[in-house]
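One protein chain omitted, others in place.
On to subunit A.
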């Protein structure tokens, strides 16, 4: 398989997509794809199941939204960087606490910490509680490019996504990524080889949190809204579903998973099946876990391997 050619084709498709499809929908897919990729970096390549990743998404979007709305003349890239920095900081603190435990305890610690943050955001005056931060201006990128046009915004989001995705790709294929995989496969062996396992886990956690924050910050600008939905544990569950459906531990899996889930949500919300949206998502999850545990991309790879 020629990877370079495939990547070029995908890039070409992404560039012309907004001429055919609705740009805001595509931006939503890209934001969630980045979020799922960030999550997958942690779950798929280091085997850590965080059940509180929504906090990083939500923190990014709240901070960016708040700054854009309250600071006069702030450019979006600065607001995004601030959101990302806050997410990274929270990621560091949470990661430091969580990596001391493994397996289900790790998941529970992240969930508990995420709930703490959720209630903080619910009560904090700057988030607007249940209403969220509404009417966030998109502003002018570098003070020059007006992002209020959907098409311009789309190419900006695409650039952000490619940047984030490239970073993840680089991380996975670096010596650091190899160590991560080693820890995932056999932690005692990694320890016996002299690796400081917890430090590797923490760094991976922080990178993942940072990129999740980037996704959140971008999302706040796209929808001009930061709300509790972004920090709710439903969101943490949704990203697990996206990653599992697409294929945990594969590069393109989370992108495909996020695309599938967002498309499903979009299609169902408008149709006659709107009332059953949660039921259908549940069924999708059950089928995915029972029938193809490697996810869409994972099964596809297996098929390719077997037949070609």
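By our rule, a contact is a pair of C-beta atoms (placed from the backbone, for glycine too) under 8 Å apart; a residue touches a chain by one contact, two chains touch by 3 or more; residues count from 1.
In this text, contacts and distances are computed from a predicted model.
*Asks:* From the names "Manganese transport system membrane protein MntC", "Succinate dehydrogenase cytochrome b subunit", "Sarcosine oxidase subunit delta" or "ABC transporter permease", which one matches the UniProt record for the unseen chain?
*Replies:* The record for the missing subunit names the protein "ABC transporter permease".
*Asks:* Pick out which of A:198, A:224 or A:260 touches the chain that's been left out of the picture.
*Replies:* From the options A:198, A:224 or A:260, the contact with the absent chain belongs to A:224.
*Asks:* Taking the full complex into account, find the residue in A:134, A:174 or A:263 that is in contact with the omitted chain.
*Replies:* A:134
*Asks:* Out of A:9, A:93, A:112 or A:151, which residue would touch the omitted chain in the full complex?
*Replies:* Among A:9, A:93, A:112 or A:151, only A:151 touches the chain that is not shown.
*Asks:* Hey, which subunit A residues sit against the chain that's not shown?
*Replies:* So the residues of subunit A touching the missing chain come out as 22, 24-25, 28, 122, 128-132, 134-135, 149-151, 223-225, 227, 229-230, 269-270, 274-278.
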